[in-house]
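With one protein chain withheld, the remaining protein chains of the complex are depicted in position.
Going by the order they are written in, the chains are A and B; count residues from 1 in each one.
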Amino acid sequence: MRASGMQAFRLRTVIAAGVVAALAIGGAGCAKSDRDSGGDEDKAATGGTFIFAGAGDPKNFDPIFNDDGESFRPIRQIYDTLVTHKPGTAELTGGLAESWSNDPTGKVWTFKLRQGVKFHDGSALDAAAVCANFDRWFNMKGEAAQSQMIYYADVFGGFAGSPDAVYDNCKAQDAGTAVVTMKKYKGAFPGAFALTAFSIASPTAMKQYDADKVTQNGDSFAYSAFANEHPTGTGAFTYGGWNKATGEITLNKNPDYWGEKAKVDKMIIKVIKDENTRKQELRAGTVQAIDFPAPADRKALADEGYKVLNRPAFNILYLGINQKNPKLRDLRVRQAIAYALNRAQLVQTKGPGGSTVADEFLPSTVMGYAPDVQKYDYNLDKAKQLLSEAGATGLTLNFYYPTEVSRPYMPNPQEIFTVLANDLQAAGIKINGVPRPWNGGFKDDVQQFGKQDLHILGWTGDYNDPGNFVGTFFGREKEEFGDGAMTDMFTAIGKADATVEPNAKKAAWEQVNRDIASKWLPAVPIWHGPPALVTTKNVEGLVPSPLTAEQFNTVSITK
Amino acid sequence: MLRVVSRRLIQLFITLLALMTLIFFWLRSLPGGPVDALLGERATPETRARLIKALGYDEPIWVQYGHFLKNVVTGNFGNSIRTGEPVMDVISRSFPATVELAVAAIIIAIGLGVPLGYLAARHRGRALDNATIILTLVGISIPIFFLGYLLKDWLTQSVHLFPPSGRISTGMDNTDVTGLFVLDGLLTREFDASADALWHLVLPALTLATIPLAIIIRITRASVLDVLDADYIRTAEAKGLRNPTVRKRHVLRNAMLPVVTIIGLQTGALLAGAVLTEKVYNWGGLGTLITDSISGSRDYPVLQALILLAAVVFIVVNLLVDLSYAIIDPRVRVR
Partner (left out) sequence: MSQLAEHKRRRIDELTARTAEGGGVSLFRDAGRRLLRNPTAIVGATIILLFLVIAIFAPLVAPHDPVQRFPELTKDLTVDNIPGPTAGHPFGSDPLGRDFMSRMIYGARQTMFVGVLATLIGLLFGVLFGAVAGAAGGWIDVVIMRFTDVMLALPSLLLAITLVALARQSTQWTVIVAVAIVNVPIFARLLRGSMLAQRESDHVLAARALGVKRRDIVTRHMLPNSLTAVIVQATLTFAVAILDAAALSFLGLGDPDINRAEWGLMLGVDGVRYFEVRPELAYFPALAIILVALGFTLLGEGMREALDPKNRR
């Protein structure tokens, strides 16, 4: 045995020597511990560390260059927006602005700022700082930077010099009053002011760390030191670093926060991509909360005593219909498809806990939701009858569905497709399933080229405005729906969006939703599926947000 | 020796260039990719056009290829689409994780495999031998991701014997020197971190070791049997040389050659196994990176660098195995 040990040892030495030589580029000489010598672990009874398991890597921490939930989670703790949402709802309330108002034209927005608010670098939040942010966005230079300001381009139409740009100017009336003037009215406001992408950052820090510097490198972009190492806002937590080797983002309590100060001293967001592993870590006690548990696990976790927090549904899954196919231009055929889908059964068998059948393309909590639209309850006979009336028997349709993706509104696209296809086959429509990888052709084929007859897709809302749902889908002609002929619909939506007076606006949107269901039916709404959070028993104060915009300053860990 | 190495390096360079060219043009011909991955769900057509321009995708393909080659030659593989950091940073961070896992797996496979194979050979045809053979057969027939999955479910959920995932406990705040957490802990005297990392290593390493273990057992057994049958051992025995130490030394030393070969052969298989093991245990090494760069995000800059790296590692390990061959058996000379 000694002989074999020797041989193996020698081999190991060879391998280890090679590896160490290759890796210890910095040299083993500087192998000094750089841990905090302070030993700040668990000294305060009320403090402690809150470990939250997220589902993916953030991109960076400059709000304006991000558009995904995993980046926004830490960003929301570090920064604040002018206007924000009441915890647990999509209703607006004051953020950095204590109050806001607009003039009758809806173009001039006046924000009364909170007094005495300081950025993490000590500089003051005043009207000048707010305007510096608005001006920064509008005047952003370079294709690279602009191309990553996805929310800005969508909401504000364009940048300096563009004829479509909505933003005009921002003036600091006094230190506590910022006046933002738009070139035209847009229904998205004031809701869009609450978008995390439009968080207010410290102008001093942005200047110091060259925040606007976005450089193209290969097939992607490199961001500034501000975005990566020195994100500076006014939020309840300060940025404490991102250890990419272990997937840990550290946030420290901001002792000078203007609002309710964080109850924990430190928060760690641990990135665990696999939903099953997140659950197992929760059970092992290594994390105190997880985001997006698998729908299949929620009940078991609740039974074991974990707190399953369902977010109020603020999303929609729909079956898209492409009218480039002449057969599908017939309303009766589209209605037949709606009748053929047993959505109640789909929700029962495959819907995440708390999901409901959708009759409209927006959740009932959003302004403009009409309680009395035409409903398409499962009716196979009616579906067949409509198909034969339309002379569309023996129809064969290409049904595109995504793979390699899981979305809160669509936890498992393949299962959803299989069930829906099954229903349609039962009505005599032949389905040719076409799977495409989410980023490897699905979005291209469906949204760029409109190659499909049918597809499944959905949306999670950003703010409480029907324009964010219905307007996004049907506000203009899209390849996705091949709906170029539906000019009535575009006009109606455009009018509703442009209405300033709140009651008239609500009525206009309700009528749009009624007409979509009965007259136009460009797609079939399937379900609203609430995503969930799960925490251990001793976590208090976490309020699930319909916008997945949780603030963690209210979270405490009881012993 | 120097000539061998330099010849290998030239071969390496040509292979890599061909591979890069192929991959570049192939990836450009695929639908979706970086543009879709960078845009998310909310981009307007204008933003899309802007992005295509920003990335230079509107330039002629050979111009793009020129940029690409220039970057690669200067060691710049671009930035990751997923995290926006330079690809080489992502890879050099993930590399040690996989090395740590693979080395642990190899240690387990050799540490268990060689003695087991030897014992099985010495007890040829008896219960121990048969049991070992059946075990190895099941070992290579079980989908290893499922084995990992079961181990994880049994040993981390019902009983909290091991941590379910990751390389180190969250909030351990260990100092990163080489990226090999167990080693780092020893170097920096953060022994708790070292122990913790070792604790995290057990299950993934066991899972990854399954197939190499089964193969090493079988090869050791077979080559020990061969050597036992060989004339010089018989002669030694006939001469009355029965000292077990001498015998073990003779037998094992000569039986090691094929085993070393197999360890070399298994390096590639280990990397493939690591893809599955790392996904099961959220390990955060190259395996995780490969899956992540394909599934979902389509992180092509990372993917093309990884393919290159795989080729490089493979060739380098080959060279190492050849060299260790020469060390163990002086008769073998590297050509």
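By definition in this document, contacts are C-beta pairs under 8 Å (C-beta built on N, C-alpha and C of every residue); 3 or more make two chains touch, one makes a residue touch a chain.
All of these numbers come straight from a predicted model, not from anything done at the bench.
Peer 1: Pick from A:Q414, A:T491 or A:T558: which residue touches the chain that isn't shown?
Peer 2: A:Q414
Peer 1: From the list A:N422, A:S518, A:N538 or A:T558, pick the residue that touches the absent chain.
Peer 2: Missing-chain contact among the listed residues: A:N422.
Peer 1: Touching the hidden chain in the complete assembly: which of B:I52, B:I142, B:V202 or B:L225 does that?
Peer 2: Checking each option in B:I52, B:I142, B:V202 or B:L225, the one touching the absent chain turns out to be B:I142.
Peer 1: In the complete assembly, which of A:G54, A:G157, A:G235 or A:P437 touches the absent chain?
Peer 2: A:P437
Peer 1: What chain A residues would touch the chain not displayed?
Peer 2: Output for chain A: 276, 294-300, 345, 348-353, 403-404, 412, 414-415, 418-419, 422, 433-437, 441.
Peer 1: Considering the whole complex, not just the chains shown, which residues of chain B touch the missing one?
Peer 2: Touch with the absent chain occurs at residues 8, 11, 15, 26-27, 30-31, 137-138, 140-146, 149, 153, 261, 264-265, 267-269, 271-273, 275-276, 279, 290-291, 294-296, 303, 307, 310-311, 314-315, 317-319, 321-322, 334.
In the analysis below, only the chains that are shown with their structure count from here on.
Peer 1: Just curious, how far off is chain B from chain A if you go by their C-alpha centres, in Å?
Peer 2: So the centre of chain A lies 36 Å away from the centre of chain B.
Peer 1: Which residues of chain A touch chain B in their complex?
Peer 2: Going through chain A, the ones touching chain B are 1-4, 7-8, 10-12, 14-16, 18-20, 23-24, 26, 28, 30-36, 41, 49, 51, 57-60, 67-68, 142-144, 146-151, 153-154, 158, 164, 216-223, 228, 244-248, 268, 270, 272-274, 277, 280-281, 283-287, 404-405, 436-445, 459.
Peer 1: Quick one: in the complex, what on chain B touches chain A?
Peer 2: Residue list for chain B touching chain A: 30-34, 36-44, 46-47, 50-51, 53-56, 68, 71, 76-87, 90, 93, 95-97, 99, 103, 106-107, 110-111, 114-115, 118, 152, 156-157, 160, 163-180, 183-184, 187-190, 245, 248-249, 252-253, 256, 260, 263, 279, 281-282, 284, 292, 295-298, 300-301, 320, 323-324, 327-328.
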